[in-house]
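Right, one structure below, let's go through it.
Yeah, one chain of the complex is gone here, protein chain that is, but the others are all in their spots.
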Amino acid sequence: MTNDVQQMTGKRAYPPRKSEFTQVFWDGVAQGRFRTTKCGKCERTSFPPKPICPHCWSDQVSWTDLSGHGVLYSATTVHAGPAAFAADLPYRVGIVDLDEGMRVATRILDDTKLDEPVELVALAYEDGPLYGARRAPADK
Amino acid sequence: MTNDVQQMTGKRAYPPRKSEFTQVFWDGVAQGRFRTTKCGKCERTSFPPKPICPHCWSDQVSWTDLSGHGVLYSATTVHAGPAAFAADLPYRVGIVDLDEGMRVATRILDDTKLDEPVELVALAYEDGPLYGARRAPADK
Amino acid sequence: MGVVAGAIVRTNDCFQIACVTKKYPIFFMLSDLLNAKSRILREYLQVRTGRVIALPTYRMEGVRLNENVAILGGAASPVGKMQGVSEDGIQQLEHEVLAKLVVEALADAGLEKSDVGSMIFTLPRPYTQQKYFATFMANYLRLPCDGLVMEVMGNGMTPALAFQTAIDQVRLGRTKVALALGVNFETGTPSAEHMMSSMRATGDVDFHTPFGFTPISWYAMDAVRYIHEHNSSREDIASVAVKNRRHAMDNPIAQYRKPMSLDDVLAQRPIVEPLGLFEVPGRGDGAVCLVVASEDVARGTGKPFVRVKGEGFYHEGAHQISEMPNDMISFEAAKIAGAKAFLNAGISAKNLDLAEIYAPCTIVEILVAEALGLCPRGQGARQAANGETSVGGRIPICTSGGLLSRGHPAYVTALYSYFEVLEQLRGRGGARQVSDAELGIVCTELGNYNAAMVHVLEAVA
Partner (left out) sequence: MGVVAGAIVRTNDCFQIACVTKKYPIFFMLSDLLNAKSRILREYLQVRTGRVIALPTYRMEGVRLNENVAILGGAASPVGKMQGVSEDGIQQLEHEVLAKLVVEALADAGLEKSDVGSMIFTLPRPYTQQKYFATFMANYLRLPCDGLVMEVMGNGMTPALAFQTAIDQVRLGRTKVALALGVNFETGTPSAEHMMSSMRATGDVDFHTPFGFTPISWYAMDAVRYIHEHNSSREDIASVAVKNRRHAMDNPIAQYRKPMSLDDVLAQRPIVEPLGLFEVPGRGDGAVCLVVASEDVARGTGKPFVRVKGEGFYHEGAHQISEMPNDMISFEAAKIAGAKAFLNAGISAKNLDLAEIYAPCTIVEILVAEALGLCPRGQGARQAANGETSVGGRIPICTSGGLLSRGHPAYVTALYSYFEVLEQLRGRGGARQVSDAELGIVCTELGNYNAAMVHVLEAVA
């Protein structure tokens, strides 16, 4: 299952670090694929992905695909930001509850209202991937 | 009572800050005058100078002159130092017990041995004063 | 001269040997005495006093906690701009500012230097040049300590953790008197640069920071959700800022004291929507010292003091957001920490006369008031607008002016909160005094109220 990949100009303002473990996630995002970890012991998922299940502390985790679909729980528009984000101001960030029962914080790319359906979209910057959320198409 | 003032070329590697209170000390050093604070309540002196007596916490302190004479308690030569001091390497620092019963840490300007008499000397850099200690003249 | 230990005195909670050669009395926990052979006790006293000691006989009766701890005094600098270098190269130095407050606080407490045996500091900002500030101050004040000397850190909860840890030193019998103190100097650093650091704090550096979340953006999302769920309004929420400014006008150490109307608040440029400039905290420098002591010491001073009647801490195990969707604006940790503190104190929320709440934004005060049971769910904003949380109202909140008007030098902010309740419970609130104030709380947080710490404080005349 893959989501849209939107080509972006320029570099990310504050690029996330990658560990041997989290690079699997970021490499997936670069291809429009959202994945996270699921525990083989308690069968619960986690986000961000973690090498240890935060629910039961088992290290028997494996990767599982996410639909990238959910609803907008809350959002705000930031008008005063850190130096690195000055060029983006104002920008909107928010909290998305995914269909799989996980809560994610990300950039909100449009004016979606609370409790409306959204979808994650990969943002392919010149130096690597990020992601955001936007109003889900009506047919989904 | 004043001590020697040695003219130095260049600026201090890491200049001390000055508060309204400690500037009295540093302005004195610039003129070869070493002073510290003495408590009006318990009559004890303190070094570095402080607006509050560390012995009894009274704020009834006043300035008192120091002879600048003492003995070398210990010293070492630093061969690996912070970036700001790279140009000085190697340099000698040490601990001086002043005749007035106070212990001071400072640059040691020569090869004085432990328990030998030393005197403080003002070092007038282009951007402000510091001080050091050297072997006291035999006639003192 | 051979006998140095005058006597082993049984006090409420630990034994004390008054050594005539030292200014500092030596305390023992009863457990020490229970374990120690008299030979070992003699060895110990020899190290402490440098002399051979004759030991009186003593009896042990079981180990007991120092249950009751009190706040005896305090001192706080006005919140505002202190950091920075003037044209002539002169600047205010953190340790000079704080040392002066230590002396003031001790005088306020009616105690002396030799009574103090522990100092728990808030971590200074990285902009403070002097590192290892706690031990630097132990030297600057030339204060030997048997209780811990350290710096603690836990986001906006930092000062409350220092306060709690100072209490713990007394409760564990390491000292009779401890200081909770700290300095927050930060105004020398511009905001956009400061945010480059703070954006790495309130969230996940790899999964939140890259999107541009700022500390207050999380609270803004609380406000948006609150308005959405409870049909509240920006106006009602903003009334908290107006109310707190009114309180601050009567607080001589507050940073912002000019009169301010609701229209003034609403007219400001947006910072994190729906919150505008006056609904989010400004930046400031500050320094505070509080004196805590066992209750027997407090009684010995003959002065009014404040008893730490109850305490509660809870961390919900999340940071900014819970990865499992939850009711983000119910502030679970504040609920639990409050319930723990009330249980520990043996009171209910309705017994309270006032509350100082750590609330960087208007909305936060509302949500905490609801979580603690000071206002019904969904009614906090309305009740603030109605004056129920003003001085003179049903339950005055943030009589100091709170973070928005008293000011928010973050790593010492909550020390100002304890100081305010101390003043109120000693009847020193001036024009903002809550009449007959006997029972107050301080509530602090970290994250998006993912953890909370609540102290119930009680006036003792």
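We call the chains A, B and C, going by the order they appear; numbering starts again at 1 in every chain.
Basically, contacts are C-beta pairs under 8 Å (C-beta built on N, C-alpha and C of every residue); 3 or more make two chains touch, one makes a residue touch a chain.
The structure presented is a predicted model; accordingly, all values stated were derived computationally and were not measured.
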Here the chain that is not shown touches A, B, C
Out of C:G147, C:G380 or C:G402, only one touches the absent chain, namely C:G147
The one of C:E43, C:E193 or C:E235 in touch with the missing chain is C:E43
Across the whole complex, the chain not displayed is touched by chain A residues 17-23, 50-52, 54-57, 59
It is residues of chain C that touch the chain not shown, namely 28-29, 31-32, 35-37, 39-41, 43-44, 47-48, 62-65, 67, 93, 123, 126, 129-132, 134-136, 138-155, 157, 161, 164-165, 168, 171-172, 174, 197-198, 200-202, 204-206, 310, 313-320, 323, 335-336, 338-340, 342-348, 446-447, 450-451
Contacts from chain B to the absent chain lie at residues 12-17, 22, 46-48, 54, 73-86, 88, 90-91, 93-95, 97, 101-103, 105-107, 114-115, 130, 132
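The criterion applied here is as follows: only the chains that are shown with their structure count from here on.
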Whole-Å distance, C-alpha centre of chain B to that of chain C, is 38
Expressed in whole Å, how far the mean CA point of chain A lies from that of chain B is 58
For chain B, residue numbers touching 2 or more other chains are none
Where chain C touches two or more other chains simultaneously, the residues are none
